[in-house]
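Beneath this line is the structure, given in structure tokens, with notes to follow.
Missing here is one protein chain; the remaining ones are kept as they sit in the complex.
For chain A:
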């Protein structure tokens, strides 16, 4: 029983990190209707900045620099690339983001090489023992940080002018423009926020028990795709639920792998996608995706 509780808690913690990534994904989709395939490379960029700087300036400043760095990269992608294509078909824009992703990931993996970079986090490999359950400090920190950030984000999304502008633009860019919403600024903000959230996620994807930031980290980030999609691409609630679902599924599949050997190895990586397909079969718009709701 205790292993089940452990697996579940680890899964929730991992899921909250996926939720952070998925949230950024959803924010960009809502503000610009673009499916951002470059999201994993933003994450890698944030993690890389933190990894490079932490020795010289300490962990917390390095983390802030990583967040700022990823936000800047996101904003730069929007400003230098996406903006040139404004008005193009959304599928064209999605393909442009694949190009951006290839460029960024190639450069970053070239820099990282075969190294495994640590991010210098303060939690190390300490483990909290409560009765039969033991949980790594990093997992607790991940959950708390993700919960705080997500709460802050959702409050901002609901109550601030920025959030209102973003939701208005998500519903109809033209009408939002008629009301004086600055679409360029909304889209720039979305990319920057998504980058910042991804940088935090990068930290928690690379701390204990994972060895550190390496080339494969961007593959881990890809799991936020099924999270965002099964939640419904345009729903912030969906990103949260989707993230947690993917995290718990992955954790359970990995944890009970020894009982499932007939399925072969690597089930943990596969399970999130299976869940996604199963959910989409029943609810094609995702769990919380919008089905049009309007009276005419």
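In this section, a contact is a pair of C-beta atoms (placed from the backbone, for glycine too) under 8 Å apart; a residue touches a chain by one contact, two chains touch by 3 or more; residues count from 1.
The rule we apply is simple: contacts and distances are computed from a predicted model.
Asker: Can you match the unshown chain of the complex to its UniProt protein name from these: "Oxidoreductase", "Carbon-monoxide dehydrogenase small subunit", "ABC transporter ATP-binding protein" or "Thiol-disulfide isomeras and thioredoxin"?
Answerer: "ABC transporter ATP-binding protein"
Asker: Pick from A:76, A:94, A:154 or A:168: which residue touches the chain that isn't shown?
Answerer: The single option touching the absent chain is A:168.
Asker: Among A:57, A:128 or A:179, exactly one should touch the missing chain; which is it?
Answerer: A:179
Asker: Where the complex has a chain not shown, which of A:105, A:257 or A:290 is the residue touching it?
Answerer: Within the whole complex, the residue contacting the unshown chain is A:290.
Asker: Can you list, in ascending order, the chain A residues touching the missing chain?
Answerer: 87, 161, 164-165, 167-168, 171-182, 290, 293-296
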